[in-house]
Structures are given as C-alpha cells and as structure tokens.
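Just one protein chain is left out here, and the rest sit where they should.
After this line comes chain A, so read on.
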Amino acid sequence: MQSKPKVRFWGSEAANGLLMISPTAIYAILLLAAPLAMIFAYSFMTDGYLKIIPEFQLCNYFGECHSYKDVNGARSVAQTYRGVWSDPLALTLLWRSLVISLVVTATTVLLAFPVAYFVSFYVAPSKKSLWLFLITIPFWTSYLIRVFLWKVILGTGGVINSGLLEIGLISEPITWLLYNANSVVITLAHAYAPFAILPIFVSLEKIDRSFLEAGRDLGESPFMTFWRVTLPLAMPGVVSAVLIVFIPTIGDYVTPNLVGGPEGKMVANLIELNYKKLDNYTLGSALAISSMAIVMAVSLLFLFLNRRFLKGNKR
C-alpha cells in the first residue's frame, strides 16, 4: 500500500481496487471456479475403482466407456457403460428435466406476475414492504419441510383427496397428484415463487406512472396500455425471474427424489446416483457438464430473443 516510487503498482488505483475485491475474488475462485474446473476436468478422465485415472477420453460424453479396477496390479475392466449423449436413460432424464423446469418456470412466472403487479400497483406505498415480507413468510421454514407438506397435501390420503372425497366429487383418491412430474412442477413452482415475484416487482416499481397515463392519453384502453407499455417495460424483471427460476430447477434433486416417484426423477438424481452409489465420478461429471451446457444454451437463446427489452433502458 505504500507508494514507493520504484514499485508503482502498490498504492496505485488498480492495486487498491484489486485489494478491495480480493476477499470476494478468492471466495469466488475457491468455491465456484475451482470446483467447476475440477468437474469439467473429471468429465474427460477415466473412471477407476474409488479413484480417477487421469487419462483423457471423450467417451463419458459419446460412445462406450469402461470403468477399471486394479486386479493384482493389472488394470482390468470392471464395468462398461455409455456416455451421456449415447445413453437413452441419460437423454430421457435430461429431456424430462428440461421440460419440467420449463413448465415450472412458465407456471411460476405467470403466477408471480399478477402478485407482483398487485403489490406494485394496488398496495399503498407504505404497505408494500409489509406485503413483500408476508410473501416470504412461508420460506422461513426449511425447504425439506415444505416439500414434505406438499406430500401431505397431494397424497392419496392427503388434504386434497380427503377433501374431495368428503364432498363427494370423487369416489376414489386421485393418484396422479403425487409421485410423478405434476407434483414436482407444483412443488417447485411454489418453492421458487418469491424469487420470481421480487424481480418482477422491482421492474414494475421502476416504471414511471406517467408512462401509463401517456398510454391512456394517446388513446389506448387499460388493457392495451398494459400490453404496449407496462409489459415491455417490465420485461427485464420477467427475464430475470425466468432465469432465476429456470437455472436452479433443472438441477434440483431433493424435490424429484421426495415427491417425483419413478416418473418424476430428474437428471440431478442420476448425477447423485453416479457420484454416490455407482462411484462413477467421470460420468457424473459429464452429466453435470451436459446439463449445464443445456441450461446455458437455453438461457442464451432466451436472452437473445428478449434482447430488445434489455437494451439501455436507462430512463
């Protein structure tokens, strides 16, 4: 930090800046970049029994792969498996995860928008923070407990079924509510609701109300004003909400594990299986990298489609 004339770097503005961000930078490198780089590297290596053999190969992604075991000092094939993109099971789960997370995202954002709109436009300014606070209250309990609660609600002897049986609308419990993709969608949509409500609320709050009056003044009905003015101006918030919900849900494994049943299993369950029970780190890593690539591709495509809403709206 002293400014010796010879060593110019220390004490310069750049050095101060680097010093200031260094705790965060170290945190980010150690906990985000390094593990990611490791997983990326694993996905190109060879699986050995309880260890990873640092030999480069692409078969974790394409084609047939072998796991090896040391038998009396000699390497022998322990298992043969298919790479992610050649394995029908992995592809099914990737596809299902993508579809489920897209449905969850659409449901969550469509349900979150009216809530955010109501709080932003119809709640008195002094009460807005109270409302946002109330929205987050269900999220003070553990995520696991909330997932279990959905079991209680959706199960064959659950709240919905017993209620419907009681009033005589159904004669036997509905079974398609729990242990399939539906229950995963419902549970995840509920879990991510506040993360969608908040960014949409923020972007609605930022809209100068005179824009809406101008829309009316220029001859548009309330609905058309919403369509031509409010919605385009709220799009940055909608885009954030979509990404915030979509990105983590595709990799969720607790919810599908607990309420998904066999039809509701997602790619993260397969990754977990490979890492823990099958001890195949390389295939697990390749699955993780593949689903990450899908997330990235879909997100970038989504951002590209919405690029006109995200450009320099500084005012």
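Quick note on the criterion: a residue touches a chain if its C-beta (ideal position, glycine included) is under 8 Å from a C-beta of that chain, and two chains touch if they have at least 3 such contacts; residues count from 1.
One rule holds in what follows: contacts and distances are computed from a predicted model.
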In UniProt, out of "Monovalent cation/H+ antiporter subunit D", "Spermidine/putrescine import ATP-binding protein PotA", "Flagellar hook-associated protein 1" or "Stage V sporulation protein AE", the chain dropped from the view is recorded as "Spermidine/putrescine import ATP-binding protein PotA"
The one of A:P232, A:P248 or A:G261 in touch with the missing chain is A:P232
Please identify which residue in A:R216, A:K276 or A:R307 touches the non-displayed chain. A:R216
Note that chain A touches the chain not displayed via residues 208, 210-211, 213-221, 224-225, 228-229, 232-233, 235, 308-309, 311-315
